[in-house]
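Shown next, in structure tokens, is the structure this report addresses.
Of the protein chains in this complex, all but one are displayed in their positions.
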């Protein structure tokens, strides 16, 4: 138990003392999660919209596949991405292995199904009358998409926040693709895994608190978007 | 690249050959994820309902906290649970360390905010007229909860499926609390981590595929619940 | 049945090489004690012992072990086997260290700024590596560009080294495993070996009953005894991967 | 004791949305077994009042007594006895059958469910075979409204509150709903309060009409309302000029308020202007419609005076005598003193 208390104190120390390895990990985490969230929202929103808005054959099967993608283990994604970007892989030339960009690609694969699935189910819940109203007001396809998404913004926000939590806390991809290289690709979560393995549980707790603090700040700023 | 192909072949082999370590890991995974899903739905649905249905002071702050809980790193949860159930922890007597029950407790903490947050945002999107209609039809509090949840069942299903994906794929808690003990607390994800650590990437991929197959079967059976 | 089961924390190397899967069934058959183990970093393994969550430890970090006993957490340190560490690197030996003794080799690596992977995870291996730098008179190159800390397991670190065309220090067991995965034609070769300081000693520790009264001290001793027994030592000697011996028994 | 108590007694009720007062009722009693019509323009507070009567909302201030007992929302006494057909009928995402049976099911009253649903569907003019197993969204607007009505009727509630039950319903179904409402009163003594903009229909069903305007209740039924802007000519006189040049003069004791009520009993109808004194308003217009008030044989006539619509209650004799019919030009006369202000 005492290591939890110790962790709280340590967390404050780490941040105040400006411990360079902590801060580089913080920045790496922020950079990589921002990148992967932008990518996964950019791809997941439109895909989720299409899946939720239109009725077409095979839609249910697509949903099942998407739901299954929610259960892609991070290590699996990590391995798959590794297979492509390792020097022997087809994209080896690009030098993405052991880079933050590589991690972001993997995390995008992780977050995409969350954003898409929750967007789809939120869009599905849209009142049929909304669609009719938009058409009768002369909205073109682009406006229909934008307005529908805006109408259900709270639901989509929930999806994005969930995906963000997933991305922020994953270890498998960061470890496998990033390599947990100190001062380079070490993120907070890989650092936690390392400290825990070392038996330095208090450090693990401290770093976890740092991560939670990041999430808290992000969610606090998002809360202004919420229903008043 | 070739280890991905090898992984596919290996996955089929593992399942057909009835490899006992694979199958015990499969069962452990199914047991523990089922347990944690039942627990997290049992707690997350009512909490999400309360948070989404009622307007009260401090509601926004609660939402922010819940959203932040979405970003609890699994290792962190693992450490926290460990602190309580380790032999020197306050609940050490119960002998939950290195057991599937212990893992399930940790995973419930992981899945609860997902279920609760998505339920809340889905319930929030409920038409105000539904509430009024239920009241005017004489529904008591219990019926209002049940009917509201049923009205938005697709949204809640999406939340549950997301939480299931999260639980199924997490490693940190299973590793820390379960200890990855062969034939006992080894789940598919900790097995993947182990195989990957050993450099047996093809085995990792194979086990990943097994996990995805479980998710697929579960989602396929859930898909009958979906809108036709 | 409950009293006849034992929980062990050990390092990943004993598990990853398959030694325990090979050895433990013999132990269980001979003593009727069932043994479960969790494989983690040495640091965490020691911590689990300190928190009394396991009954016995099999680890390889002699200085840390001694300190551990001094702190009153462990007892009965019994050396059971060893293997050795080697420095591996690209076949073309860019830092020209082949055949050099360990301190010279590390100095050469430093002066050539040749890429060197450190596990950086406080594991037994990592602790040994830190000791080697110290012995070579070099301050730990924490922030040097050429000194890459992976914070991962041995095999992952070797893989990083291969991707980066760098050097690393590894135990021989893992190296053999790595070689076998590369189909016997690994890009990284052994460049430095044989120094006595490169010995990697594994020991069994029981927990001090004063710290952990509930730990199964008696059974733990039995395990310790069994590991040192002739039978077990022979089994260890016979454990081979790709025809190569991984561990050398040295129980006294 | 309960026998003597009215079904509802509202005391000093005020209701606010934010800072806007939308209801202000001093004292209102609704008799058991009566059918009360609620008339008033959009936004006057009809739906709000009905929600209060349904105990679906708590009034900002004041008390509502149900059969002599003070009740609050979610009171177990009233929950299963009072039901409201909301203005925008909402159907649950189930079949029509399930929608109608819902209220009974939560009351654990599951006997002869199918037969009862069949019966109530026919009461609102819908065929069981054709509709019962449809999904909630496979209905036309009027059909949906009638399904919602059926879901209330099947409960046989003590109080049936209907918020514009015939808004998008055809004539035939309006008649069915009228009959069903009367039957509810006659068969099990239900008390009904019905809001509607269809005055003809409302007069054909209700015993008593409450008129509501800006949250104020007038218990004399539909009265004529003249809204501003008015022009002040002297201290005690306001005038309203119609676009066609006619002028309405009104005496004012309260300069601040700006809506005038002219009760229909104070207006008389003629075919031509009379040479009168200056305190009489004489306005010419034409009859637009004439509706039968079913119970009394009286006729509600709507007279259009340029932009203004005024309502009069005429006897058949008056009509015969003056030979009145829609389209006929008439003159309405009322004293400028006979005005109330709110």
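Which chain is which? They are A, B, C and D, in the order written, and residues in each are numbered from 1.
Convention: a contact is a pair of C-beta atoms (placed from the backbone, for glycine too) under 8 Å apart; a residue touches a chain by one contact, two chains touch by 3 or more.
None of the values given here were measured: they were computed from a predicted structure.
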Visible contact partners (per top-of-document touch definition) of the missing chain: A, D
Option touching the unshown chain, where D:138, D:186, D:207 or D:270 are the choices: D:138
Of D:58, D:88 or D:119, the residue in touch with the unshown chain: D:88
Full-complex contact with the absent chain, from D:19, D:42, D:187 or D:278: D:42
Chain A residues that touch the omitted chain in the full complex: 127, 129-130, 132-133, 135-141, 143, 147, 150-151
Contact footprint on chain D, counting only the chain that is left out: 17, 40-43, 46-47, 87-88, 138-143, 146, 163-164, 167-173, 175, 197-198, 200, 286-292, 297, 299, 307, 309, 316, 319-320, 323-328
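We adopt the following convention: only the chains that are shown with their structure count from here on.
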Separation of chain B from chain D, taking each centre as the mean of its C-alpha atoms, in whole Å: 54
Euclidean distance of C-alpha centroids - chain A vs chain C, Å: 36
Numbers and ranges of chain D residues touching at least 2 other chains: none
Residues of chain B whose C-beta touches two or more other chains: 88, 127, 196
